[in-house]
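For this view, one protein chain was removed and the others were kept in their places.
Labels run A, B and C following the written order; every chain starts at residue 1.
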Amino acid sequence: MDYVYGPGRNHLFVPGPVNIPDQVIRAMNRNNEDYRSPAVPALTKILLEDVKKIFKTTSGTPFLIPTTGTGAWESALTNTLSPGDRIVSFLIGQFSLLWIDQQQRLNFKVDVVESEWGQGANLDVLASKIAEDKAHTIKAICIVHNETATGVTNDLAAVRKILDHYQHPALFLVDGVSSICALDFRMDEWGIDVALTGSQKALSLPTGMGIVCASHKALEATKTAKSVRVFFDWNDYLKFYKLGTYWPYTPSIQLLYGLRAALDLIFEEGLDNVIARHGRLAKATRLAVEAWGLKNCTQKEEWFSDTVTAVVVPPYIDSSEIVRRAWKRYNLSLGLGLNKVAGKVFRIGHLGNLNELQLMGCLAGVEMVLKDVGYPVKLGSGVAAASAYLQNTIPLIPSRI
Amino acid sequence: MDYVYGPGRNHLFVPGPVNIPDQVIRAMNRNNEDYRSPAVPALTKILLEDVKKIFKTTSGTPFLIPTTGTGAWESALTNTLSPGDRIVSFLIGQFSLLWIDQQQRLNFKVDVVESEWGQGANLDVLASKIAEDKAHTIKAICIVHNETATGVTNDLAAVRKILDHYQHPALFLVDGVSSICALDFRMDEWGIDVALTGSQKALSLPTGMGIVCASHKALEATKTAKSVRVFFDWNDYLKFYKLGTYWPYTPSIQLLYGLRAALDLIFEEGLDNVIARHGRLAKATRLAVEAWGLKNCTQKEEWFSDTVTAVVVPPYIDSSEIVRRAWKRYNLSLGLGLNKVAGKVFRIGHLGNLNELQLMGCLAGVEMVLKDVGYPVKLGSGVAAASAYLQNTIPLIPSRI
Amino acid sequence: MDYVYGPGRNHLFVPGPVNIPDQVIRAMNRNNEDYRSPAVPALTKILLEDVKKIFKTTSGTPFLIPTTGTGAWESALTNTLSPGDRIVSFLIGQFSLLWIDQQQRLNFKVDVVESEWGQGANLDVLASKIAEDKAHTIKAICIVHNETATGVTNDLAAVRKILDHYQHPALFLVDGVSSICALDFRMDEWGIDVALTGSQKALSLPTGMGIVCASHKALEATKTAKSVRVFFDWNDYLKFYKLGTYWPYTPSIQLLYGLRAALDLIFEEGLDNVIARHGRLAKATRLAVEAWGLKNCTQKEEWFSDTVTAVVVPPYIDSSEIVRRAWKRYNLSLGLGLNKVAGKVFRIGHLGNLNELQLMGCLAGVEMVLKDVGYPVKLGSGVAAASAYLQNTIPLIPSRI
Partner (left out) sequence: MDYVYGPGRNHLFVPGPVNIPDQVIRAMNRNNEDYRSPAVPALTKILLEDVKKIFKTTSGTPFLIPTTGTGAWESALTNTLSPGDRIVSFLIGQFSLLWIDQQQRLNFKVDVVESEWGQGANLDVLASKIAEDKAHTIKAICIVHNETATGVTNDLAAVRKILDHYQHPALFLVDGVSSICALDFRMDEWGIDVALTGSQKALSLPTGMGIVCASHKALEATKTAKSVRVFFDWNDYLKFYKLGTYWPYTPSIQLLYGLRAALDLIFEEGLDNVIARHGRLAKATRLAVEAWGLKNCTQKEEWFSDTVTAVVVPPYIDSSEIVRRAWKRYNLSLGLGLNKVAGKVFRIGHLGNLNELQLMGCLAGVEMVLKDVGYPVKLGSGVAAASAYLQNTIPLIPSRI
């Protein structure tokens, strides 16, 4: 029944779903409860307040939707826009591609701004589109903060700067699926109108909760947005928020208690410490890749992602074989190259509740797999580079000093 | 943090979410896994095959959607119908009302056939509508098998008989949320085109999985259905079924293993034994209600539900107070009266992985609460009536003989 | 693999091991930890302080020994006494018999004071023995606070009164296995020298921790006690207490965290409320037994146990058949009659983390079983009697008011 069995633990380094901390697994280890009893609304109320902190917003309105990131996308779009609305969207990898596909199937008019995979969003094109759009026909800018397929992080502050510069009223919709809780993310400061993530990413929960946060402006937009929506309609939530019962339909009791535990862990470590930790692990990973003589799929340092690193393999190697073999021989789960970069890159996810030695295990595993598939890596070289950096930078565990 | 604390266990008798068996809680007590590794597709493949058994279908195509019943409804409608399509829908309680509301918001033209709450769907009206509809303008019949608000079970075989009698091609869409895995349900035999349920009902899992099963005819209908859909689009699933990777987006690993364990328990007991057990517990509950001198909200025996009993209280009692007090004093969770029957009925959910003595605890609790709120119940009377029936009918536990 | 499977939950009403609260199961759901890291001693230190509260002692020294009640007995005896020492011990049922057997095998000279099973310890005999023992040849009084086989609770305060009256220095050793945390127990006030219980009883944990508490006088006695002991030697613990590392050998990490959670629940409810709850459930049980027309094995009210009720069946019924059938047909676990009362009594354990409706389920089950085996019980009669009492006495759940 447990197909995945091998001695010891699985080393989970895909960029989602990520490792769930034991404290969260424990918190979720429970029976169902009546979600109409006073207990669940009381829990929900606090969660809605606390979850805003991971978006760095005080004025946003959060929604905890029983869905995945794909559903969270759909809720962001259909609640704020009408069919035919013009939006600008950036195609830089598989996940931005899928979001654009969704936007088109939902009948928006999408200006697709494409970049080479491995590059960030082309904000120059955005600037000129915005500059030209005196009539404000552009209703929304849709951008993936961190493209999980290529390990590229976009500059959200720069997007806001462009919109502000031209005093353009377009909504600013952000996929923060592989960034929120792991990368620097400031909903209020950057004037983001809808931000969203999924429970199974940096929050380190099981899949099943789309966490969406809407600005005042986004909530205003719902009044005129004509996209058809029922399951994803924020107004159904808002109606129940007012009643104090919170849920238009049944939530997962387990995910609510899990979210409580996950937030507790993040707040205990400190959100900024969590983000700094992601920075350290990512930097260590990139130093290992460099030591192996391999290339980062991300073309410039300004776009380096601190949650996922896509590693380019030499043309004579099939990166899928690396992923297969890592799983079969070392119980190591790596991310496949997707679509345009299939066979060309493999991905190391370093997000969520992880520490340095877990990463070292992964890097040592990647080295052995690389050798297995015929790449002349020097065993230990990546670990050496990564640990030289980490040994100088990681702090003591605060609760243990 | 655990607001619900009281000594001992909570007695969960709402009609969903229901009690999760310990075996299922154990199976879900686990870390995330890479859903793109070979293990998760292998598990999924078997689950898709096995889940058909609870629908009693061999030809249907199942979808395990990360959503709730409300989302499952939306998937049934948008995949098979186009805006403006005429459908016949039965309003007999809160859940059929909510589904009709969704149907209208999704821009279908709904012929609402209303019955008094406590009665079943008016199939005479259906018959005449079908008889008159020579042009086949009616595209679908939407019916809730078991209306959870009033404890009314509709006769699905009769619906099929009407359609067959007039050789009417309308799709037959069934909400089996509080019926499938608990009541007699025969997708193939009754010619149901889309049947759906939610994981937190008779399957006895946490909330978060909408389980939808589509007939060949329903799948054909997707080709012409113009309703906008992305997250709920079955074709995205079918594409990945063909690839053998099964998932267009990330599933909940925990729910997959939980479903495996839940199905194992059902098959071990035997689906028909499960259904018979629901029949016994329901009958026992109705006998208790009778012994208390109270009325079943369901007006005729033919509509009695074997998964939920809505009990009418005398006018001088507020049924909400019964529910509140049951929770506050006895750690007993009962269902509120909803909408039209708010304050007038309380509901006992007796579905899912339950046994006789659990029900006895509930009935004893209801008796004490009734007395607490001033109803002159004879303590022990309901338990006596229920156990007199059960003592003559329940079998030995097969694995223990 | 799960032989015990039946639909729904097992109704566990043996007098140990008892139901573990979900909060405790969650707390124990964890990996091992290095017990020599600073974390485990820090946890242990607080536990040792907190566990004294359940003994109502401030001056006692507790030991958390990886063993069962039988081992806890052995530790009480061997640490304080020497072979050949004279002790007075009361034989009133199976567990006092087993302890006496141990005392004899450990080579003590035991004055066995026997009572009929169903009666309490004969304290008149004790008084005369003490009165006569001017030379203080009696080194210890050994008494089982609550005899689990017959549901008899002895009067510990009266024992102390006798010793005090004659200013007799005998050690006062008490088996509190089925009493501590459930019955009124006052180590300091009653001058108890060694008190002990097991984790699987009223503390509602898994089996595996013998919890022993020693007075100053008992610790002094270790200095002259010549009984051979190594594993059970308190001095090995005391040595590690001084070092601040606490453990002479490896403890169960899971039981330590479980004990933390169990104590948290008890303190949250309030130890005296816990004891009062046991009183209520026991009284309700006895009222049910009376309503069934059956006899309590305990012969006088002054000995009624609030943790277990032994029910005498008519001579034409084999009580073992009741226990077997309860398990086979109703998933109800009752206690067998043991030794002298085998076949004559069955036992209802009502100790640990239980509530009223759980007990009602049990009572309803017992009624059905009684009828199954041919006893002319009036179904519902016991539940009626019990709930009439409870409905007037149980408080609201404090955290829910």
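To be clear about the criterion, contacts are C-beta pairs under 8 Å (C-beta built on N, C-alpha and C of every residue); 3 or more make two chains touch, one makes a residue touch a chain.
Please read these numbers as outputs of a predicted model, since none were measured by experiment.
Undergrad: If the hidden chain were put back, which of A:48, A:127, A:265 or A:317 would touch it?
TA: Within the whole complex, the residue contacting the unshown chain is A:265.
Undergrad: Among the options A:239, A:300 or A:329, which residue touches the chain absent from this view?
TA: Of these options, the touching residue for the absent chain is A:329.
Undergrad: Per the definition of touch given earlier, which of A:74, A:193, A:236 or A:367 contacts the omitted chain?
TA: Reading the full complex, the residue touching the unseen chain is A:367.
Undergrad: Pick from C:38, C:169, C:270 or C:395: which residue touches the chain that isn't shown?
TA: The one listed residue touching the chain not shown is C:38.
Undergrad: Contact with the hidden chain only, please: which chain B residues?
TA: Touching the missing chain: residues 22, 25-27, 29-31, 38, 400.
Undergrad: Which positions on chain C touch the chain that was left off?
TA: Within chain C, the residues that touch the unshown chain are 1, 3-4, 10, 12, 14, 16-20, 25, 28-39, 42-43, 66-71, 74, 83, 102, 105-107, 198, 200, 206-208, 227-233, 248-255, 260, 327, 333, 335-336.
Undergrad: If the missing chain were put back, which residues of chain A would it touch?
TA: Missing-chain contacts on chain A: residues 2-3, 5-9, 11, 19, 21-23, 29, 265, 268-269, 274, 277, 327-332, 353-358, 360-365, 367-368, 371-372, 378-385, 387-388, 390-391, 394-397, 399-401.
In this text, only the chains that are shown with their structure count from here on.
Undergrad: Among all chains, whose Cα centre is located farthest from the one for chain B?
TA: Checked the centroid distances; the maximum from chain B is C.
Undergrad: Going by C-alpha centres, which chain is most central here?
TA: B
Undergrad: Take the average of all CA coordinates in chain A, do the same for chain B, and state the distance between these two points in whole angstrom.
TA: Between these chains, centre-to-centre, one finds 34 Å.
Undergrad: Go ahead and note the Å separation of the Cα centroids belonging to chain B and chain C.
TA: Chain centroid spacing, chain B to chain C, equals 45 Å.
Undergrad: Calculate how many whole Å lie between the centre of chain A and the centre of chain C, each centre taken as the average of the chain's C-alpha atoms.
TA: Computed value for the inter-centroid distance: 53 Å.
Undergrad: For chain B, give me the residues that contact two or more of the other chains.
TA: Residue numbers touching two or more other chains: 3-4, 19, 29, 327.
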